[in-house]
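Yeah, one chain of the complex is gone here, protein chain that is, but the others are all in their spots.
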Amino acid sequence: MRENTVRSKLSGGGMVVNGWLQIPSSFSAEIMAHQGFDSLVIDMQHGLIDYQIAVTMLQAISTTTTIPLVRVPWNEPASIMKMLDAGAYGIICPMINSRQEAEQLVRSCKYAPKGNRSFGPIRASLYAGSDYAQHANDTVIVMPMIETKEALENIDEILGTPGVDGAYVGPADLSLTLGCTPQVDQTEEPVVKALETILAACKRHKVIPGLHNASSSYALKMAAKGWQFVTLASDSRYLAARASEELSAMESENRPLLLKSY
Amino acid sequence: MRENTVRSKLSGGGMVVNGWLQIPSSFSAEIMAHQGFDSLVIDMQHGLIDYQIAVTMLQAISTTTTIPLVRVPWNEPASIMKMLDAGAYGIICPMINSRQEAEQLVRSCKYAPKGNRSFGPIRASLYAGSDYAQHANDTVIVMPMIETKEALENIDEILGTPGVDGAYVGPADLSLTLGCTPQVDQTEEPVVKALETILAACKRHKVIPGLHNASSSYALKMAAKGWQFVTLASDSRYLAARASEELSAMESENRPLLLKSY
Amino acid sequence: MRENTVRSKLSGGGMVVNGWLQIPSSFSAEIMAHQGFDSLVIDMQHGLIDYQIAVTMLQAISTTTTIPLVRVPWNEPASIMKMLDAGAYGIICPMINSRQEAEQLVRSCKYAPKGNRSFGPIRASLYAGSDYAQHANDTVIVMPMIETKEALENIDEILGTPGVDGAYVGPADLSLTLGCTPQVDQTEEPVVKALETILAACKRHKVIPGLHNASSSYALKMAAKGWQFVTLASDSRYLAARASEELSAMESENRPLLLKSY
Amino acid sequence: MRENTVRSKLSGGGMVVNGWLQIPSSFSAEIMAHQGFDSLVIDMQHGLIDYQIAVTMLQAISTTTTIPLVRVPWNEPASIMKMLDAGAYGIICPMINSRQEAEQLVRSCKYAPKGNRSFGPIRASLYAGSDYAQHANDTVIVMPMIETKEALENIDEILGTPGVDGAYVGPADLSLTLGCTPQVDQTEEPVVKALETILAACKRHKVIPGLHNASSSYALKMAAKGWQFVTLASDSRYLAARASEELSAMESENRPLLLKSY
Amino acid sequence: MRENTVRSKLSGGGMVVNGWLQIPSSFSAEIMAHQGFDSLVIDMQHGLIDYQIAVTMLQAISTTTTIPLVRVPWNEPASIMKMLDAGAYGIICPMINSRQEAEQLVRSCKYAPKGNRSFGPIRASLYAGSDYAQHANDTVIVMPMIETKEALENIDEILGTPGVDGAYVGPADLSLTLGCTPQVDQTEEPVVKALETILAACKRHKVIPGLHNASSSYALKMAAKGWQFVTLASDSRYLAARASEELSAMESENRPLLLKSY
Partner (left out) sequence: MRENTVRSKLSGGGMVVNGWLQIPSSFSAEIMAHQGFDSLVIDMQHGLIDYQIAVTMLQAISTTTTIPLVRVPWNEPASIMKMLDAGAYGIICPMINSRQEAEQLVRSCKYAPKGNRSFGPIRASLYAGSDYAQHANDTVIVMPMIETKEALENIDEILGTPGVDGAYVGPADLSLTLGCTPQVDQTEEPVVKALETILAACKRHKVIPGLHNASSSYALKMAAKGWQFVTLASDSRYLAARASEELSAMESENRPLLLKSY
């Protein structure tokens, strides 16, 4: 079976730099896959991406050695299993708040006897190899998202669930439930403390600490603290940011007023 | 009929900052449309974009006041007329090298008696208004691309063709036919001279001088010389450039080697 | 944040005329949006419409000032949250039969602390504005469908749920569970009485009474009784009805038999 | 090979009532196919329809006995042959203005020795039967559009071209080139006279006179004059017309002002 | 209402040969539909198929008399009801392990009072006829999948559930939960015994015994034992198998080494 290099890099104590896809296009995915990210997450929760186009994005990523991961929209067996069959090498699942939810997530990701994933790795066996069935349970990464106050309280039960490989933190949702501003690259105290709590719990449970960031500068700081799986901003952010900067540069003295659309 | 603000800004001597779409997605198009470009070109020649998805991109642009333009893949009546019917407010057409080709381009863009555009503005009349038929010939912009040695030689015949509103220069192709490196933001002598020739011809014929650029810095320099319709880099460039920069920033001392895909 | 004019019109005691989309096409959606409906519902339950094409329909509607609403297929967090992120300004949810189901629906539509909607308004913030996060909870409309005998019995508990903005009645399903013919524009006694019950409950709880109709004549009668949010027939109905009428007109004496397909 | 009932009805002197598809959707096509039209034209010129979705529309029509025809965007071999391979039972081709153009059109529609259509009826042989190769040349209908002043002048040369089965008149374009208002259901004198000229020429050459109409009332009048292949309005017209009527009906005294979008 | 010939053939004691679709394409579906299968299952669980393309596949199958069935991804009301509305004549549902789950499945497939299926057979009424509402409950086939150890233990409770028409066995999943190799055409003892148990239970409950097979040879053996609804291999298997055989044939002496991709 094709190696999951994200798993091997992390288990060796290394860092993984992850990219984030929210534009529904196999071409933008292929561009991103050629930039050199260790892994790319197809965001099917907040990205404008549904199943059929996600499959073409998985194919686009597979033209490179970048590892394809998926954030599913919710902790539902159907969408999780479909994305694994399509070749995702890891599942990030939002809003895991309890041991029970973590166990259900793991079950959806693992074949019996560890779970109840249904067998039919239709594209996964093309991508991974014909021995997919034997190794899938040990290769696919399972990362519940820790992003609520409730999850914080149940952090040990969640991270101690057999089959859980890490914690992925969504700072915006975490901020909301802690009464802070919903944003990434947080510096507000309650969130900063919560992040420390989660990081410590990950170390305690020997699972991957993963964090969603909006900039390389913040990501580097967090990596220095021990976060191993760090995401930079999404493709849609990159696009908007760069276009906006270039447009601002055009607003010279002799052309002060740019048309503001909407 | 909805005003073509690109035309009015340019006829007032102003500059138009144009964006360029090569990713086949109505969402990336909508993001770009919200950044504040005066106009956006859907590039159906070198962009990975076909008719059906181009229509959804026109719709996405229409959610803002940014003016939608199209670069067609070739000087063919079918694709030109279909994009106009879909609501394009201007056509940029590659490889116009002679008076005859310029006249054919104009004919495809104009209703009788000025041309042979077939009548059926199915979406254009939604976008532009029910009086589209009366004003389309005067509203839609027609810009042949000047991008070969042959076109340079025939520049006066081309730009003097009734109905031609401007010249759009593709520096990469122009470079190739002049024996230079195929690239944008050119500084090689033969291309620089050719650009001056074209700019002068535009002024002489009182048509819009339009130029494809790769950066705001180069675009500003060219605008200062008199280029009025200036394009910045494409969405796919923005995406690749920003992602690449962010990844480079992650290559700190303690993580010198990033996985290079492919 | 862009105003939700449906909410403002209704809160002023006015009527909202709503259209209904079941054809999976951004073009038919754009045509409908240009007719002058106050709002349009993309029907993802019985319409032949899935997520990816629904997004392009939201974009098409956004080319006008018509307010985009969505009927989701079921009371599931994933599909509700995805459509809100995509820019829906209201959710109509089928088969809400109890207080518990109503509360779950509200939670999926509201950010903490009022609910557990996950944060990531990727397209919503383009459509609504950059202050979406602050105002979304008060702008987005939440309308459970009252369409079963059980819901009738629990009507006060459902409509009294904090965050519920109205009741939307699906007469066909309501008819079925009351032992009547599954149809719209109902005149059968048990359904007529049930409608009166629901209308009275809406007034009592000061929430919007909404009704699905098949014709303007019936809708006008119901509006006169106090129904404020009235839907006319769907795009697919309009298409079939008008084509059928025109074909019938062609069956003159000298051409009595038209080919009947299937 | 499956019979082309349009051909048999017309050759028997009968009338064919044709429908017109401009919405890019296999579902709206299937709805139209179930209304009872003798044939349906997928309009790939002015309709918002490209190849890939046209194929699904051909499949949708094939669920009934309605005969599928296609209006191609232009007189180009590639698009004509692709649509025939996909199962179109007739080609309507715009802007045929001379004998030479008519001959080229016929060549694209016929296998050697009558033409240069390339062999590969990939879906046509599913739809028509395995003996497609033997009968296609005699089954597929070829209808050049007569819609310009120039075509009027060359009418006998065009209609006398071997392989031409009829003339299809596009009144809007014809009007434009005759200096009249571009519209259907014409009553302006020059167009009315031109229509008579074309009808007479069709009778003289024993080919099908076909006319694009906007209403059954006009179509009936023209059928009475001898037009055999009559088209009613398009799906997009039906949709807009019916929705608009229903909305107007809602503008009662107590709700005089409807929001006008755009 | 159009007859469900699968039901009538089976109730007469006959065998039904079923095909299996996993390629997301209306064209491959149409090819399969023309081969002569009694029915075709669109596999939305392990096939790479989502809702929107499944609809076009239903249309493709409807061009023939082959009966369209659907395997849904999971026992969820939303996806089951959407596929029924789109015209599926039967639902195969994975992982039904208890009476409770079987009852929920039946409820999703039946209108009140037998279930809680919501009314709106938008395409189903085109395919089946305008009397769909009256006959749907008796026409649509409901087949839970028996594919776990737990389901085996609850076999009588599941098959005895009113509204259940049969049992469909997925041998790969059944194998996994019995500690065997996940494969079809099983000969391992525990699975063989389990298949006998299920077959006997089907006979006892007078419901259809259905089995997923990988070859006609195995299917024939199982049919001889009494399995009435037998599936052959999927379209994707056929494609891979035939291509692979032909390539092997090309490996003659003078070309021993074929490029092995990946």
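By letter and in written order, the chains are A, B, C, D and E; residue numbering begins at 1 in each of them.
In this text, contacts are C-beta pairs under 8 Å (C-beta built on N, C-alpha and C of every residue); 3 or more make two chains touch, one makes a residue touch a chain.
All of these numbers come straight from a predicted model, not from anything done at the bench.
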| message | I'd like the shown chains that the missing chain touches, ordered by label. | response | A, B, D, E
| said: Which candidate, D:Gln52, D:Thr197 or D:Ser248, sits in contact with the chain we can't see? | reply: D:Gln52
| request: Among A:Trp74, A:Tyr127, A:Tyr168 or A:Phe229, choose the residue that contacts the chain missing from this document, as touch is defined above. | output: A:Tyr127
| Which of these, D:Val16, D:Val41, D:Ile67 or D:Met81, touches the one chain of the complex that we don't see? | D:Met81
| field | Hidden partner chain, residues of chain A it touches | value | 26-27, 30-31, 34, 55-56, 59-60, 62-63, 123, 126-127
| task | Extract the touching residues of chain D with respect to the undisplayed chain. | result | 50-52, 55, 76-79, 81-82, 85-86, 111-113, 116, 118-123, 126, 129, 133
| query | What residues on chain E make contact with the chain left out of this view? | reply | 5, 14-15, 17, 19, 23-25, 27-28, 31-38, 48, 63-66, 215-217, 219-220, 223, 230, 232-233, 235-236, 238-244, 246-247, 249-250, 252, 255, 258-262
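Just so we're on the same page, only the chains that are shown with their structure count from here on.
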| remark: Taking each chain's centre as the mean of its CA atoms, chain B sits from chain E at a distance in Å of 51
| task | At least two other chains touched by the same residue of chain D: list those residues. | result | 24, 27, 31, 34, 48, 63, 236, 262
| field | Pairs of chains found to touch, sorted by chain label | value | A-B, A-C, A-E, B-C, B-D, C-D, C-E, D-E
